[in-house]
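All protein chains but one are shown at their positions in the complex.
For chain A:
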Amino acid sequence: MLKRIMIVVAVAILIGALAYSNMAAEKDELLYMKQVLPQTNFEKISNNPPTFKTDQSNGKEHYYVVFGEANGYGGPMKVAAVIDPLGEIQQVVVVESRETPSFLNKVLKAKFLDQFKNIKANDPIELGADIDYVTGATVSSRAIANAVRQGSHEVAVNQLGLSISEKPESWKFGLAEASAIILLLAVWVLSLVWKKSKMRYITLLAAVIIFGFWLKIQISLSSISALLMGYWPPIHSNMIWYVIVLGGLGIALFSGRNLYCYWLCPFGGVQELTSMVRGRSKCRRVSNQLLRLLPKILLWSGLLLTFLYRNPAIGSYEPFGTLFGLTGTFLNWLLLLVIMTASIFIYRFWCDCFCPVGAFLDICAKVRRRLGKLVHSPEKVTQHQMPMNKTE
């Protein structure tokens, strides 16, 4: 009974925080304009997107300030573009950001925003053609370019009477997306056909190579938060995100089995490889019930922080990016070192004690099973998907 009350309270707090984050007023554009242009008179001429026009009382022609918004890797970014009377962009500034700080800082330090100067408001503003993206922050670069394009095209057409030559947005579907779909389908089929869990070593190894070292993408607390907060990246250019995040979640929700962790997670795969240093049979497994509750507590804490700060990146603490992307702070590297060392002695140390993704997918699978729409029985699932041998 106490356990149920605690679960209800924990979920209620999370829902409350999410509702608060949605209701919390965004920075008002008018206030921002008054802050940055205290001595200029302007009027709001459009709400969607928010557009302001300076007055002509001092003999100068109208300038336009238009706001645009687009999703980056960690969350949305709002930018303002200043357009001169001739229809040229004169300045772009980032007004508000929920993007992962390291990516945003990279973009700002590379003077990415300066590239927009003197570009025509009706130009396609295409990344790679009109604008060069910042290496290591491609998603952030694309988000800013999209936000600027969104606002400046509106001004070009509705205020300056210019015509735009916009190319239809192309869908990014290549080898990476195809490999990810094939791997997910392979796991789905193999887990149904072959009941022996040994088969998962093949898919795990493939996942380490494809998801880990090649694509450097996997489900993380940040992607779960972004999913729950509605910060979904544009699908035509980020299909791989949808394949992996919705694929892993979809399998859990559809089958009631958390296949992702033990069949597909590249970090889990690396830990299993590490445990082979001493031999899998010599590795202990965490059996303390309190320690095994930790992932759920950390998941809850991470989501709460994320919702309160309205920033999907803030609750993220996993060392995935550090291992596969070879980037991270001192703390990220230290955490990775501890986890990898522990994995030599303790089987899937991170997964059992700290992984918020595993906790989330387990909850999803459990909810699905509780709904009574099972394909497999719960006993079978536990035995099949989580090899647990406490005597080891």
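The working rule: a contact is a pair of C-beta atoms (placed from the backbone, for glycine too) under 8 Å apart; a residue touches a chain by one contact, two chains touch by 3 or more; residues count from 1.
We take it that contacts and distances are computed from a predicted model.
Remark: of the listed names "Glutamyl-tRNA(Gln) amidotransferase subunit A", "Secreted protein", "Mg-protoporphyrin IX chelatase" or "Stage 0 sporulation protein A homolog", the one matching the undisplayed chain in UniProt is "Secreted protein". When the omitted chain is restored, the residue from A:21, A:40 or A:138 that touches it is A:40. Of the listed positions A:175, A:192 or A:334, the one in contact with the omitted chain in the full complex is A:334. Within the whole complex, the absent chain has one touching residue among A:21, A:46, A:91 or A:138, and that is A:91. Considering A:17, A:82 or A:226, the position touching the chain not shown turns out to be A:82 (whole complex). Of the residues in chain A, those that touch the hidden partner chain are 32, 35-37, 40, 54, 60, 63, 65, 80, 82, 84-86, 90-91, 93-97, 101-102, 104-105, 284, 286, 288, 291, 294, 298, 301-302, 305, 309, 311, 313-317, 329, 331-332, 334-335, 338-339, 342, 345-346, 349, 353-354.
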